[in-house]
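For this view, one protein chain was removed and the others were kept in their places.
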Amino acid sequence: MPLDPTLHVERLRAWRGEIPAAHRYTVGPAGERFFRALRDEGRILGTRCNRCGITYVPGRLFCERCFDELHDWGEVGPAGTVEAATALHLGPDGAPLPRPVMLALVRLDGADTVLFHYLDELGPAAATIGLRVVPVFKPVAERTGSILDISYFRPA
Amino acid sequence: MAQHTASLPGTALREDDIQSGRALTVYHEVRAAYAWDAGLAIGRYLDALREGHLLGVRCVRCDRTVVPPRAFCEQCFGPMDAFVPVADVGTVNTFSLCYVTWDVKRIADPLLPAVIDLDGTSPRAGILHLLGGVKPDAVRVGMRVRAVWKPSRQRRGAITDIRYFKPLRGG
Amino acid sequence: MTSRVAVVGVGWTGFRPVSPEASYKELMYEAATRAYADAGINPRADVDSFVTVAEDFHEGTSIFDEYVPDQLGAAQRPMHTITGDGLHGLAAAVMQVLTGRFRIVVVEGHSKASNILTLPEITAYAMDPVLNRPLNAHPIAVAALEADRYLHETGTTRAHCAAVVAKNRRNALGNPAAAYGAEVGVEQVLGAEAVASPLSRLEISDHADGAIVMVLADAEAARRLSPHPVWIHGVGWANDSPTLESRSWGRAVYAERAAAMAYRMAGIDDPAAAIHFAEVDDTYAFKELQHLEALGLCGRGQAGPMTADGATGPRGRLPVNVSGGSLGGGHLLDAAGLARALEVVLQLRGQAGPRQLRGVTTGVAQSWRGVPTTSGAVAVLSSAPNGRVP
Partner (left out) sequence: MSMRRAAVVGAGMTKFVRRALETPKELSWHAAKLALESCGLTLADVDAVCIGSAPDAFDGVHMKGEYLADGSGAWGKPVMRSFVGGGTGVFLGPQGWYHVASGLFDVVLIVAEEKMSSYYPHAQAAFLTIFDHTTERPLEPNLLWIFALEMNRYMQTYGISKRDIAQVAVKNKRNAADHPAAMLGEANITVEDVLSSEVLAWPVQRLDVSPVSDGAVAIVMASEDAAKRITDKPVWVQGVGWNLDTAYWTNRDLAYPEYVERAARMAYEMAGVREPRKEIHIVEPYDPFDYKECHHLEGLLLADRGRAPELVADGVTLRTGTMPSCPSGGLLGVGNPITAAGLMKIAELFWQLRGEAGARQVPGTPERGLAQAWGGLMQVGTVTILGTERPA
């Protein structure tokens, strides 16, 4: 390259910077219904697409397969089955965690989809596929209308 | 009548719906941090700024000298031929009086961003910087300006080693 | 049908864990210069359109598209970004050539992964903000859950996955462009630090910096420009559901559908017979196995045993990731799929040096966009110009 290269390793520079990005996300009309039922009634609601024969949990506004608007709301669970699980040893920043966090895909009874959530209070049970679990809700006063209104799932 | 003239979907919220919690929301801030390798051309540009001068690059084939430096000529696609010093004196190509910060806060004294064509570069080879030491209503396109540098021990090899450009005496 | 698009030039730089001497523009410029020299073209006169693949948060710049044209010779030319994998970019270029209005189209992909200081947080920022992100989990959890489900459904074992790592890291020793060549044993992989069960540290590819540029041409220009055009017989791409809630967790549906599209275009009915070697996504070791099955190159649950038996090794009946893949070569973010296609091109040209396969005329490249996506692409490449492989 005609421009003289920089041959001194200690002179190589990297410029530091960030993308500042803070967001407030609405949950949408279907989310409003789902999270209010979760927060106020401790109920987990799904919507059913009768054309495709699928019950989506959390309930959705539309079916991704046929694009129908979904109106058929109903309660599912609260018990469900672990479809996959992992013991996660890394924190969100990539640093090791002092003790692993258990995460699972839980298919609630009556649902055709899964929830991505924590497992805890496993006791002697192994976090294996097929394990029957139930949600542990936060105390009513602490609920905010969030997926974290469910604290975690534990063996049934 | 066409579909689109029927009442269209989309539900307007007011800021107050969010603040009051009438609409449920989830807040999240992402930490997106980078260390971008300056590389050859910009690395040398930053070195020169620390030393108190501006550096350009020259393409002999296109007879062009441009700032900021780049390793390649975007016009002929050959490698650039040489680093060349350029003057820290130039001409205001265009400017603005900006009353809003980058994160949309109102300010009373405007910032004066400008594109400054530096002496010794080819036509239309300016850089973005700020003007200072001048009343906002006195700024003109075509105004001659000179870089005001930070003292050498405060310079760290950054575009902000130049505080701003101020008018040459006598314009 | 007769193929109408060919790769006539390739250029690359890297792949290395870090590249502090060069800016992203300088990396791209070097790869582009090599590709244009390889194709014997002048980008300022001969190229009708340029495509790049990039994501803003991998670059640290909003509208990164802005910063691409100069170092590719694309200033004041038709140029656009696809926010996809390099194979999506390749497919976009193929479509442009097929319209008949573009004779030569350039595709670029690159990675400056070393410049991203907070990649796990950024990847997590791709998850659903309402349903998934509040759990504040490292995104590797998504891959681990997929692995758990895949092993469960297919009977594939962790030892099978470890065999993928051993193979690809060893293959990388034969590839001067690969960043992470090493002799790593199966036991070493199984005994490595647990990251997210069932994944150990060594089953997860590390990132690398690099850039890849490819020059595509229509049939007439290809024959004029290249003594060894590599014909693109088929391209395919597809998504499964983007949501964690309603996607398939055991199967790579995106790869199955992308492959079906590419094979249909290529006129391939029996991929296991028509495809001589494969470069597939191995971001995580189990993904290589899952993807081989999705590509129809073996039956479900067979990829693991095949790998353990050496059938996917460089001298096996279906060599897979002879380049070293991402596990051995380094994962190139949005350019990962182009790295797969690059190896297929080099093999089909007979330019793969010590790792050259004998007697291969048709190969497949496949990509996945990584967690948390269900987005994949496939390209079928051949040294034979006729679409239907003999």
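Order as written gives the chain letters A, B and C; numbering starts at 1 within each chain.
Please note the rule applied: a residue touches a chain if its C-beta (ideal position, glycine included) is under 8 Å from a C-beta of that chain, and two chains touch if they have at least 3 such contacts.
All values derive from a computational prediction rather than experimental measurement.
Partner chains of the missing chain, restricted to those shown and counted over the full complex, are A, B, C.
Check C:D240, C:D282 or C:E343 against the missing chain and you find that the one touching it is C:D240.
When you scan A:Y25, A:W73 or A:F137 for touch with the missing chain, the hit is A:Y25. From the options B:C59, B:M80, B:I127 or B:V145, the residue with contact to the unseen chain in the full assembly is B:I127. Listed for subunit C, the residues touching the missing chain in the whole complex are 50, 55-57, 60-63, 65-70, 74-84, 88, 91-92, 94-96, 98-101, 122-123, 125-126, 128-130, 236-243, 253, 257-258, 261, 265, 369, 372-375. Within the complete assembly, residues 1-15, 17-18, 23, 27-28, 30, 34, 36, 38, 42, 45-46, 66, 68, 70, 74, 93-104, 110, 113-115, 124-130, 141, 158-160 of subunit B touch the chain that is not shown. Residues of subunit A that touch the chain left out of view are 15, 17, 19-32, 61-62, 64-67, 69.
What we mean here is this: only the chains that are shown with their structure count from here on.
Centre to centre, using the average C-alpha position, subunit A and subunit B are separated by 41 Å.
A straight line joining the Cα centres of subunit B and subunit C is 36 Å long. Note on chain placement: the centre of subunit A and the centre of subunit C lie 28 Å apart, centres being C-alpha means. For subunit A, residues that reach two or more other chains under the stated contact definition are 5-6, 12, 14, 17-19, 21, 23, 25, 27, 31, 93, 146.
Residue positions of subunit B with contacts to 2 or more other chains are 26, 28, 30-38, 40-43, 71. By the touch criterion stated above, subunit C contacts subunit B in their complex at residues 19-26, 29, 33, 36, 42-44, 57, 60, 69-71, 73, 75, 112, 114-118, 121-122, 125, 129-130, 133-134. Interface of subunit B with subunit C (complex): residues 26, 28, 30-43, 70-72, 74-77. On subunit B, the positions that touch subunit A within their shared complex are 11, 13, 18, 23-38, 40-44, 46-47, 57, 71, 79-83, 103, 157.
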